[in-house]
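Only a single protein chain was left out; the remaining protein chains are all shown in position.
Each chain gets a letter, A and B, in the order it is written, and its residues are counted from 1.
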Amino acid sequence: MAGRLATGGPALGAGPLLGRRGLGRNADPLFALLTAAAGSTVLVILGFMILTTTMTALPAFQSQGISFITSTDWDPSAGRFGILAFIYGTLVTSAIAVILAVPLSLGVALYVTEAAPRRLRSPITYLVDLLAAVPSVIYGLWGVFVFLPLFLQPASAFLGRFLGFVPIFAGPSSGLSYFGAGVVLAIMIVPIITALAREILLTVPTEDKYAAYALGATRWEMIRGVVLPRSRVGIVGAIMLGLGRALGETIAVALLIGARPQISASIVQPGYSMAAVIANQFQEATEPHIRALVGVGVVLFGITILVNVGARLIVMRMERS
Amino acid sequence: MNDDNVFSVKGLDVHYGGAPALKGVDMEIGPRQITAIIGPSGCGKSSLIRCFNRMNDLIPGAVVSGEVLYHGSDIYAAGVDPVVVRRHIGMVFQRPNPFPKSIYDNVAFGPRINGFKGDLDELVERSLRRAALWDEVQNKLKKSALALSGGQQQRLCIARAIAVEPDVILMDEPASALDPIATVRIEDLMQELKKEFAIVIVTHNMQQAARVSDKTAFLYTEVDEETSARWGILVEYDDTSRIFTKPTDTRTEDYVSGRFG
Partner (left out) sequence: MSAADVPVPAEAGRTSGEVSVLGRRPARRRVWTDRLATAGLVAAVIMVLVPLGLILFTIARRGLATISWEFLTQPMPYSLRKEGGGLLNSALGTFLMVGLATVFSVPLGVLAAVYLAEYGKKNTLAGVIRFFTDVMTGVPSVFVGLFIYTALVAQIGFGALVGAIALSIIMLPIIVRSSEEMLRLVPSELKDASYALGAAKWQTVSKVVLPSALPGITTGVLLAVARAAGETAPLILTALGSFKIVTTLVGEPISALPLAILSGARNPFAAGQARAWAGALELLVIVLVFTILARVIASRSRISS
């Protein structure tokens, strides 16, 4: 017999083990169900997200037809909703942001992992991560009142004066433009790309790096020859993540892009983006206008998902090869 | 079949994902004695001991067949809940694994989840005393268990296991992660504990088995020439004195005399 002490310990006889559900054991299947349900809410929310927005926007899609996404004629008062200019603006500002941010992010990540004195690595990383925490409305506020007069206006004027013959830099500029929004966007996505790139760079084995040094390579040659080729896949992933973030960014762009619903070839001219038009025009919009704005959101969502999923697939394929 | 036995094992087979790990083990574990399981590495010692409290169930792909009777009841019978089984059988692991909680909460964990309604303070003190740890920790019961030394943590794990008042304690290489002094204390503790508990200990340290145990089981690996599958079998199971001085099987003799290991 199981030795039981007389002090009233747990009354667990060695008797029948068969068919006895232990204390609280019945809760196990319930618990599993509960957690599975919690996990499934993510799917449910995502599903509803797509459903209700698409259904709300449907009348707008139907009334405009394909011209919804092919026309640049956005005139809510006349009931015409062509969002091509916004799609263009989103893509242009994001492209500017990525083109500016990637070299900077890579530079910072490489500096922090390879070239910085040991004492500076943590502080720099910490500060750059802090940049990621700054809310976008603050970037917008600072962008409009400080960055605009300090840098964007002179820079746009400079580009206009010396490179104005090139169409993408043409025309007078108040600083509020694709370029203005794009530069601030770049500052915003640098921390994201840097953080990820840093992680990727840290996975390069040190032995390979030392092998390059042992052959007489300079640090830059080692970076080009060993570190960058090894990190290519991860860095592509990081860039696409930054791109995804840039596509969806709303407030900073809304304040700096100039709010002009037209396509312009010059990046120093004002324009508009999908997220920005939603944020700017929502509060005064009436019903058909609101439906059109929801439609803009649906298209934006579609593009963002494509970029995100596409990025994942590309990374997976690159990893396999 | 002597029903005084704590465990009676018949025809025990263990497979992991189709590959055999243990075949055809028959043995009996008697009460209030120490049974050691020895053998070269990879011969299935841990797999065997984990059958006694159905811990193998937690490994995906593990299949156990055969009979393991605990006081006459087959713990692998259909409808038996492994959670209930484990409440009767205590286990101590190779690396001390106290919870990141206070010393008190570690010992009280088992009783609490089993709905203990009596004097918890008293149960905790008694368990710590029986594990020879009370004197060292009585003034710091609320301190984190992780602040203890390795040997103390292992004794805490023993206290935690005996707090639920099992009648058998399984120990899977309990001292292999400890320094020699801590090891001696654990071995002394085992001699005390065997007055109340049956103890089954897996050890790769032959001298420890010889010092400590009353009966010894020697496991060895068998190999299938064609498939090069390897599994463990029970070669010999006898009083410790016999195993180490006059073993019946040559494989046992070779192992205990150190010809391989």
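What we mean here is this: a residue touches a chain if its C-beta (ideal position, glycine included) is under 8 Å from a C-beta of that chain, and two chains touch if they have at least 3 such contacts.
Please read these numbers as outputs of a predicted model, since none were measured by experiment.
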Residue among B:20, B:39, B:66 or B:90 that touches the chain left out of view: B:90
Candidate in contact with the missing chain, chosen from B:14, B:27, B:51 or B:157: B:157
Which residue of A:60, A:92 or A:108 touches the chain not shown here: A:108
Hidden partner chain, residues of chain A it touches: 22, 24-25, 27-28, 30-32, 34-36, 38-43, 45-46, 48-49, 52-53, 55-56, 103-108, 110-118, 124, 126-128, 130-131, 133-142, 144-147, 187, 190, 194, 206, 209-210, 213, 216-223, 241, 244-245, 247-251, 255, 275, 278-279, 282-283, 293-294, 297, 300-301, 304-305, 307-309, 312
Missing-partner contacts on chain B, residue numbers: 53, 55, 58, 60, 83-88, 90-91, 93, 95, 97-101, 109-110, 113-114, 146, 157, 160-161, 164
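As a working rule, only the chains that are shown with their structure count from here on.
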Centre distance in Å when chain A and chain B are each reduced to the mean of their C-alpha atoms: 53
